[in-house]
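In this view, the complex is presented without one of its protein chains, the others remaining in place.
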Amino acid sequence: MTLRARIVVRRPAFRLDLDLTVGRGEVVTLLGPNGAGKTTALRALAGLIPLTEGSIELDGVRIEREPAERRPVGVVFQDYLLFPHLSALDNVAFGPRCQGRSKAEARARARELLDRMGLAEFSSVRPRRLSGGQAQRVALARALAVEPRLLLLDEPLAALDAHTRLEIRSELRRRLTAFDGATVLVTHDPLDAMVLADRLVVVEDGAVVQEGAPGEIARRPRTDYVARLVGLNLFRGEGDGDRVTVGGLAFAAEERVSGPAFVAFPPRAVALYRTRPDGSPRNLWEGRIDGVERHGDHIRVHVDGPVPVAADVTPAAVAELDLTPGRRIWVSVKAAETHAYPA
Amino acid sequence: MTLRARIVVRRPAFRLDLDLTVGRGEVVTLLGPNGAGKTTALRALAGLIPLTEGSIELDGVRIEREPAERRPVGVVFQDYLLFPHLSALDNVAFGPRCQGRSKAEARARARELLDRMGLAEFSSVRPRRLSGGQAQRVALARALAVEPRLLLLDEPLAALDAHTRLEIRSELRRRLTAFDGATVLVTHDPLDAMVLADRLVVVEDGAVVQEGAPGEIARRPRTDYVARLVGLNLFRGEGDGDRVTVGGLAFAAEERVSGPAFVAFPPRAVALYRTRPDGSPRNLWEGRIDGVERHGDHIRVHVDGPVPVAADVTPAAVAELDLTPGRRIWVSVKAAETHAYPA
Amino acid sequence: MAFLVLPLAGLLIRAPWSTLPQRLAEPQVIEALRLSLVTASVATVVCLVLGVPLAWLLARTDFPGRRLLRALVTVPLVLPPVVGGVALLLVFGRRGLVGQWLESAFGFSLPFTTAGVVVAEAFVAMPFLVIAVEGALRAADPRYEEAAATLGASRFTVFRRVTLPLVAPGVLAGAVLCWARALGEFGATITFAGNFPGRTQTMPLAVYLALETEPEAAIVLSLVLLAVSVVILAGLRDRWVGAAA
Amino acid sequence: MAFLVLPLAGLLIRAPWSTLPQRLAEPQVIEALRLSLVTASVATVVCLVLGVPLAWLLARTDFPGRRLLRALVTVPLVLPPVVGGVALLLVFGRRGLVGQWLESAFGFSLPFTTAGVVVAEAFVAMPFLVIAVEGALRAADPRYEEAAATLGASRFTVFRRVTLPLVAPGVLAGAVLCWARALGEFGATITFAGNFPGRTQTMPLAVYLALETEPEAAIVLSLVLLAVSVVILAGLRDRWVGAAA
Partner (left out) sequence: GSSPADSGAARASAAPATSASAPAESELTVFAAASLTGTFTELGKQFEAAHPGSKVTFNFGSSATLAQQITQGAPADVFAAASPATMKTVADAGLAGAQTVFVRNKLEIAVPPDNPGKVENLKDLTDPKVKVALCAEQVPCGAAAIKALDAAGLKVTPVTLEQDVKATLTKVQLGEVDAALVYQTDVIASAGKVTGIPFPEADRAINDYPIAPLAKAPSPALAQQFVELVLSQQGRDVLTKAGFEAP
């Protein structure tokens, strides 16, 4: 077990209290809304702000009292913080130099890393002349250059274009599996989170609200935030065997649950009708259109009613059904795509 | 027609040359890899760097010689650039103040905008105390506060979490349709680009490589970068009616083309087999597995061969087929999901 | 540190503490102290008004002769203050280039007036402000100014509402230097403005003259000047630093 | 701007240009100029070595008495230089607090030596450096230092490789102020180190003596001092600013 931490940081109007355990070679992603305290947690792990309470244990050694420079930690900051007076190469060579390597060695290592990041030609460029994504990649190289045992990344891929992101993401994974250390990563991008993380920790308002494998969390979100993140409609209700009652509606689901339970279904499982459809009355109600939004090559329709839901429909359907805000509409949800699980 | 510009900026190792036309209320998104020149183009439009050549016409008036402060332009910068000495409220009120409004008016307007951005409680907070996403939203509010006729946004949604992003995105769309101005937006996120843009302009290495409606570009990418962006495999070959020949392979496609042509197909249309499958030999070849990567709830497999392709398969398939890098494997592509179009 | 503090300790040890209260009560001392504080403060304001725009010119614009101008700014720094005083006389004196004209047009003459003290102090202290502020401007991120320009701020508004607040610590440091230098100014003042109690005799002039006859009195006067300035500076800093945080 | 340039013009107009070449050839003048440049430069180095860490302490750490220390730093600024010289004598003089001990332990005495000139100049010029550098440090973004710390840099390495380069414009500005102030130093020098040609007679002291005998020679000497310092400063700036860009 590599990292085992309890992080408590008190701020005037905010309190962060997290338990975090990251195994060897494991990548844990902190996911959460803006202001949830993700950056604060990373800074506490890096030693840049003191813990109000708690402890940080890395490879069995307590490090919460060590100053930042003695922690075997590499950090990629949210806004890069590349040293403006050093070339890209010297930015990356900075860490190895501080670890006592010779200038030549440090530079060779830095050059190798920049090469791997596809930045060989930018070695001698100052950060101010780099584009956003180039700067981010140099920051990544700089953090990797110290061969940290704990790697902390605050939105490391946010400024990368899709193409580079794919490459850097693979590069990052390769490096992460190559070493024994633990990785804690913060991202807003659910795709990045899903792809990179072995385990997700969802943080809201300073506390962990859900934790688990990405697939598991995607399938069974436990908060509104997570549900929206993974594009699901989520409600909390009361299960009585094969249905879950939410706000007066009874949802039929694939699973059987009793007691407090969640129901979740994707927007594409929601069908809209101008008049009450015939057929089985399960998962069927009337609502009012709240908003219409383009979403990729389909349209997402928000419907208010006993429960507020999002539905994905084709542009053709929008025209056909005249889906304008304010219109009353019938909503049904396919039971086959509705999941229920204990709350 | 609102904005009509030809932007030429020469840099020591780089040359940007774009034609850009944006209509009333239209949102044009500049999409391109890191270092393509997107930020440079926005800065030229805002008047922060001079044009080497070309012109910028806004509502029929040439503005390329106007200084930045006289251009009716609002900018959201890639790294926010909120004034560190002003509260969030005063940051937003800054623009209206400069337009000659009274302090009370400017603040009222700023308060209204912050409210709408869900930041009412952060009015009196200094930027340094804001989290990344909060800061980004304040920056957005600040740019909107001057009621610009041309709105320029450099990765405005990059730091927002998925939930907030959805809201701000809608808010942004509402505002954009409410006024007559033109909007030019830079983003790396294909989803944002697809959702927000009326038209995409793909920039690579300082020049436009493709331009059109998001759906059109997603379906018919013309460069590798765009193809990867929208998650398609793309090749350029020679069409002879119902097939396109690429690197010795003949691809059957839905469309008929002759002469130079592209073929494109999504990774999920690629099937992998351990032994040569029976059946129609069209679109079938042998390759070597190059890399395997988790991708949401499926696995993306990169296969080298006469043409390099990406395939999406289920985790179960990976175990069953023993898809480890280095292994030889048979690849087939469904003709029904393969599109061909003139190059 | 010890290097700065020891000499002060030396002064404190040798000071004739017993005569201090009596000396403080002398109206001349009070008068000189008041004059010193007033003129140094006015001179600092003059320097801020003239010097901050000059520093901005030097840091943010590019015009032919900018390098020469920047070098010229340091002139009063290097000029022995007495020579500086002579130079001021050559210009603003009764028979000086500008003074002649001032006298005939307005019947107004700077030397031997309190205004003359301010001019002498401002002349000597100006470079401190300009150089400190220019350094701060160069270290500041110009992209904030760009952001302000895109929000419709004129150059002047950008300067006043963005640049200045951003470089406030630098301007504060410069103003402190400037004020302190003006407070301690001796040579140019006595040469240009002369030495007349209540009109142009500032503390350093009183100290210098005291030194001629009673060195210990001079030490006491210096300590009074010091104490007052240290108290004012410490107070100011707290206020300003507090406001900035 | 005119305010700074006009007095200089006044001096230039009145200067007895005809005798200039002859005066420049005088070995005493050359000697005094050399001595001024050497001592001012050494004093600047001394100030940098002592003052930059002090500024860092003031800007980046928090300890009891920091505010007092900061106020004390401004002391030599406000102290009339002659009194500063007396204070130095009281400490480093042969009968001074430290001087006594220096003399008996090493047979070494500071006053009336070239080293004494350096001490006097450094004492007077130190606050300029400290205040300018502290201002620059406060304006710099401390998050770069945090980034360096996470890369394993010790406090000292952070300071040397990140903080210092980031505040280089401020340090440069401070050093320029410091050097120029040291170059123009008169009161403390003549009091503490005396006025010995070739040993402690710097240009301002030579100017003072020239004023006694031939006032016009004094103006010429001042202009020589000015010209040299302006040339050096303009040269330096270009080099340094060039390197930083």
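Labels A, B, C and D are assigned to the chains in the order they are written; within every chain, residues are numbered from 1.
Definition applied: a residue touches a chain if its C-beta (ideal position, glycine included) is under 8 Å from a C-beta of that chain, and two chains touch if they have at least 3 such contacts.
Since this is a predicted model, take the numbers as computed values, not measurements.
S.K.: Wait, the hidden chain, what does it touch out of the ones we have here?
M.R.: Every shown chain touched by the left-out chain: C, D.
S.K.: Of C:Leu37, C:Val75 or C:Ile190, which residue touches the hidden chain?
M.R.: Reading the full complex, the residue touching the unseen chain is C:Ile190.
S.K.: Pick out which of D:Leu6, D:Val29, D:Ala55 or D:Val82 touches the chain that's been left out of the picture.
M.R.: Checking the options D:Leu6, D:Val29, D:Ala55 or D:Val82, the one contacting the hidden chain is D:Val82.
S.K.: Residues on chain C that touch the omitted chain in the whole complex?
M.R.: 82, 86, 89-90, 93-95, 111-112, 190-191, 193-197, 200-201, 205, 208-213, 215
S.K.: Name every residue on chain D in touch with the hidden partner chain.
M.R.: Touching the chain left out of view, chain D contributes residues 35, 38-39, 41-42, 45, 82, 85-86, 89-90, 93-96, 99, 103, 107-116, 118, 190-191, 194-197, 199-200, 208-209, 211-213, 215.
Assume only the chains that are shown with their structure count from here on.
S.K.: Going by the contact rule set out at the top, which chains touch both chain A and chain D?
M.R.: Output, common partners of chain A and chain D: nil, no chain qualifies.
S.K.: Centroid from C-alpha atoms only, then distance chain A to chain C, rounded to Å. What do you get?
M.R.: Using C-alpha averages as centres, the distance is 56 Å.
S.K.: Averaging over Cα atoms per chain, report the distance between chain A and chain B in Å.
M.R.: 20
S.K.: Find every residue in chain A that makes contact with two or more other chains and list them.
M.R.: None at all.
S.K.: Can you tell me which residues of chain C touch two or more of the remaining chains?
M.R.: In chain C, residues 166 touch at least two other chains, as defined above.
S.K.: Inside the complex, what are the residues of chain A that reach chain B?
M.R.: Against chain B, the touching part of chain A is residues 32-36, 39, 78-79, 130-134, 137, 154-155, 158-166, 169-170, 173, 188-191, 194-195, 215, 218, 224-225, 228-229, 291, 293-297.
S.K.: Mind listing the chain D positions that touch chain A in their complex?
M.R.: Those in contact with chain A are residues 143-144, 146-155, 157-158, 161-162, 165-166, 168, 244.
S.K.: Over in the complex, which chain D residues touch chain C? Could you list them?
M.R.: Residue positions touching the partner: 1, 3-11, 13-14, 50, 54, 67-84, 86-88, 90-91, 96-98, 122-123, 126-128, 131-132, 134-136, 138-140, 166-167, 169-170, 172-174, 176-177, 180-181, 183-184, 186-187, 203-204, 207-208, 211, 215, 218-219, 222, 225-226, 229-231, 233-234, 237-238.
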